[in-house]
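Just dropping this structure here.
Here the complex is missing one protein chain, while the rest keep their positions.
Labels for the chains are A, B and C, by order of writing; each one numbers its residues from 1.
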Amino acid sequence: MVKVGIIGAGRIGKVHTKSICNLVKNAEIKTIADPFMNEETDKWAHSMGVANTTKDYKEILADPEIDAVLICSSTNTHSPISIEAIKAGKHVFCEKPIDHDVAKIKEVMDALKDSDVKYQVGFNRRFDHNFEAVKNAVTAGQIGDPHIIKVTSRDPEPPSAEYVKVSGGIFLDMTIHDFDMVRFLAGCDATEVYVQSAVLVDPSIGEAGDVDTAVITLQMENGAIAVIDNSRKAAYGYDQRAEVFGSKGMVATVNDTQSSAVISTAEGVTGEKPLYFFLERYMDSFAKEMNCFIDAIENNTDTPLGVEDGLKPVIMGLAAKKSVEEHRPVKISEIQL
Amino acid sequence: MVKVGIIGAGRIGKVHTKSICNLVKNAEIKTIADPFMNEETDKWAHSMGVANTTKDYKEILADPEIDAVLICSSTNTHSPISIEAIKAGKHVFCEKPIDHDVAKIKEVMDALKDSDVKYQVGFNRRFDHNFEAVKNAVTAGQIGDPHIIKVTSRDPEPPSAEYVKVSGGIFLDMTIHDFDMVRFLAGCDATEVYVQSAVLVDPSIGEAGDVDTAVITLQMENGAIAVIDNSRKAAYGYDQRAEVFGSKGMVATVNDTQSSAVISTAEGVTGEKPLYFFLERYMDSFAKEMNCFIDAIENNTDTPLGVEDGLKPVIMGLAAKKSVEEHRPVKISEIQL
Amino acid sequence: MVKVGIIGAGRIGKVHTKSICNLVKNAEIKTIADPFMNEETDKWAHSMGVANTTKDYKEILADPEIDAVLICSSTNTHSPISIEAIKAGKHVFCEKPIDHDVAKIKEVMDALKDSDVKYQVGFNRRFDHNFEAVKNAVTAGQIGDPHIIKVTSRDPEPPSAEYVKVSGGIFLDMTIHDFDMVRFLAGCDATEVYVQSAVLVDPSIGEAGDVDTAVITLQMENGAIAVIDNSRKAAYGYDQRAEVFGSKGMVATVNDTQSSAVISTAEGVTGEKPLYFFLERYMDSFAKEMNCFIDAIENNTDTPLGVEDGLKPVIMGLAAKKSVEEHRPVKISEIQL
Partner (left out) sequence: MVKVGIIGAGRIGKVHTKSICNLVKNAEIKTIADPFMNEETDKWAHSMGVANTTKDYKEILADPEIDAVLICSSTNTHSPISIEAIKAGKHVFCEKPIDHDVAKIKEVMDALKDSDVKYQVGFNRRFDHNFEAVKNAVTAGQIGDPHIIKVTSRDPEPPSAEYVKVSGGIFLDMTIHDFDMVRFLAGCDATEVYVQSAVLVDPSIGEAGDVDTAVITLQMENGAIAVIDNSRKAAYGYDQRAEVFGSKGMVATVNDTQSSAVISTAEGVTGEKPLYFFLERYMDSFAKEMNCFIDAIENNTDTPLGVEDGLKPVIMGLAAKKSVEEHRPVKISEIQL
């Protein structure tokens, strides 16, 4: 039984708490830390069977009984807490992105070098049933060599302008998942990025120095071309699809819905909208990634998504930003490591 | 927190144990009883956090701490244990069918008459996301008055001839779920049943005195005509669909699959088969029905599926058997209560 | 080049005229006859390149240049004109049904006995791309032995009460196509029919002595069970589907639409309704059946749908009527030939 401490009791911290309590066999949460820990959260934690809560995450790092930590705090704390936790000998599950700054991720990598600690990054979509099926078809050779990889990723609602300002921009905040997906489906890295982007959803996003609509083309190492299309607002809900086209065929998915019911009337033939947002769509994948992390600890194997997998999408995001700024294709190698 | 005892640790008993442990908030299993309780099951029960196991279900009934029992034992014990439990003042969740014999179900009904005990029957499919969506469309008036109700229900594999002999026959064992579904979707009872049936899957089922393929037509009280088609073996897996056609339109569902991935190659365009069987397809519904049962206890409200809802499909099944024997439409009122 | 005369310039006569002019290679219409031939129809016929029009179909039968006739007149004239045409040595394409009276169809059969004339009945749906694909899958053994055959057939609008009175009733007018489809897909005849029916769409249909909603169960010679569901009014349009379930699997179709466009908005995900009615849905099949008829003449082969294929669905329809009247399953052999 792996004893776990959770650092950060926001939305994603709560998702992982629920997963571990209900769906992860060999893990048990001992402590949840959050600087804004209050009565309500404390009560909720206890109702979930968590023994302790604290405002100070250092209590978790100092607790010799705790084997592993989940870093679910704000992005700017991911890399320093990662390093502290590694030094404290705790296995680390860190939410994406590790950092917006490559240098800081390199520091985490350095800390890991002389350590036996397991490190996993929270790119949960790799564990989604649809994307797993796409990946499996590719890996099994059913579509031959990949030629064109398409990822559609559109959110149901744009974030607030305040959030946009601290988010690192759409490429490090939202597209970063799609960059990981492209790497996952292609089975290799990108060598070049080109972005065509616009502010079409909300002018305040533009005023905050970001874009809200983008088509991103990537040259992959294996010769395939990948293309991601993003929007901060799809009126019909969360649009999450992938298609891989190759020498022998194509594999493609559609969105998940609450049910398959279709209603036919004089007005038309109507089905359900996609599941609303990531909590609805990806709940299963959060439990699966956590089970993989716990398994890697228990069996002393590699985690499925190491610190390098956390670094690469950040580099792709920085290259994408540069492509927008300089309006040209940008080589991944141009981003200074 | 409702304290629960589970009677019967077979397949369905284990399903409910998992649901309650992982997905039902306000319930806690204190004891699991099974006449064949062995070391393995005992170990499994403890790993799920269950405190006690026993070979004697009467220990559960005698335990003043236990509020509710789940009767997951063999069908012939459902009605006597129901009565014992009711007399012991325990709330009862009873797997379907309550009994093959109407008289015995009436005894359960009698026992309930002077009791405050909650009673729920395990027609879990009403809690399935697809059938719920069909029902909601009907209830919301989106398809107008129901005219034709169609239920397709086909199993992936036929049961053994041994099982068939004690099963009560296809209508009481398998179609009974579809009879409940027809009542659920029509919002009323049937008045007449006609069956066209055959042994096409496995001759040993015929030798055991049963059929394995059937088309069942039902006249409903509200004027609608319902039709169920059953097979004991669908080569492609568990086929579970419903369609309601009415004065304003139609609502219909398709099967659930593990993913929406479709692979297109020179050979064709291929999607996934339906989820394999009821454990895969209906897992969510088992948790939902249990939450409803616990809620009814906690809030002292009616359960969504009372003892009458357990009785009616049995009567429909007996009428269906008579229709096969006498090769004619049989009125529901012909079945002696 | 086969020279053709068309008897009857109503809706279906015009459909065949268009098909032959535009899509049938080796046929040419010489004359169109209609007792109500007027200026407008005459003008239309000439615009289609038809040389002659007349009020008297006997002109066609007497014309030695004409090889084949299409009988598109009112149902009560089908059998007498068939016999006259056969005696005049003309090949006959006769719209369905040949007659409502089995004795009269037998007279046509008698007339054909000593004749070299080709005779084809207009069950056009056999030539529809979807039903052809279902049949091909069955014939190719892809679904094994058929166990359950399902045909859904619902019209977009009920006929007038006046039409209902002379139509021979729903089974001889509408279901007759589905009876043919069941024979086509099963590859054999029915032995028994049971009908559950109701008047749910339009009370005036009931007053005219007919029903408008029906579920028809058929026992087929090969052991399969067939079930047809009919409604005179589907609010969403013409619903024409088939499913064959067998020992190795299932083949099923959905409705045709004008396009595959699906619109996703905040309100839902909406596709198109089925093509409106038989002219839209089955236009291709009308040309295909005609090409088959002309080919049979040119190559002196059997037509794909002989006079027996015209007789059998009428018998099934009469058995269905008897089933409604006597509220019991009716053997096909009970219908006097």
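Simple rule for what comes next: contacts are C-beta pairs under 8 Å (C-beta built on N, C-alpha and C of every residue); 3 or more make two chains touch, one makes a residue touch a chain.
All values reported here derive from a predicted model rather than from experimental measurement.
A.B. asks: Can you say which of A:41, A:115 or A:217 touches the chain missing from this structure?
C.D. replies: A:217
A.B. asks: Pick out which of C:172, C:250, C:292 or C:330 touches the chain that's been left out of the picture.
C.D. replies: Residue touching the chain left out of view: C:250.
A.B. asks: Using the touch definition up top, pick the residue from A:50, A:234, A:263 or A:287 that touches the left-out chain.
C.D. replies: Answer from the full complex: A:234 touches the omitted chain.
A.B. asks: Considering the entire assembly, which residues of subunit A contact the chain that has been omitted?
C.D. replies: Residues of subunit A in touch with the missing chain: 144-145, 147-148, 150, 154, 194, 196-198, 200-201, 213-215, 217-219, 223-225, 227, 229, 231, 233-236, 239, 245, 247-250, 327-329.
A.B. asks: Could you please point out the subunit C residues that touch the chain left off the display?
C.D. replies: Given the touch definition above, subunit C has residues 22-23, 129-130, 132-134, 137, 142-143, 248-256, 258-266, 272 touching the missing chain.
A.B. asks: Which residue numbers on subunit B touch the omitted chain?
C.D. replies: With respect to the unshown chain, the touching residues of subunit B are 234-236, 257, 264-266, 268-273.
Quick note on the criterion: only the chains that are shown with their structure count from here on.
A.B. asks: Mind having a look at which chain is the central one, using mean CA positions?
C.D. replies: That would be B.
A.B. asks: Could you give the separation in Å between the centres of subunit B and subunit C, each centre being the mean of its C-alpha atoms?
C.D. replies: So the centre of subunit B lies 42 Å away from the centre of subunit C.
A.B. asks: Please tell me the distance, in whole Å, between the geometric centres of subunit A and subunit B computed from their C-alpha atoms.
C.D. replies: Taking the average C-alpha coordinate of subunit A and of subunit B, the gap between them is 39 Å.
A.B. asks: Using CA atom averages as chain centres, what separation in Å is found between subunit A and subunit C?
C.D. replies: It comes to 58 Å between the two C-alpha centres.
A.B. asks: Residues of subunit C that contact two or more other chains, please.
C.D. replies: 234-236, in rising order.
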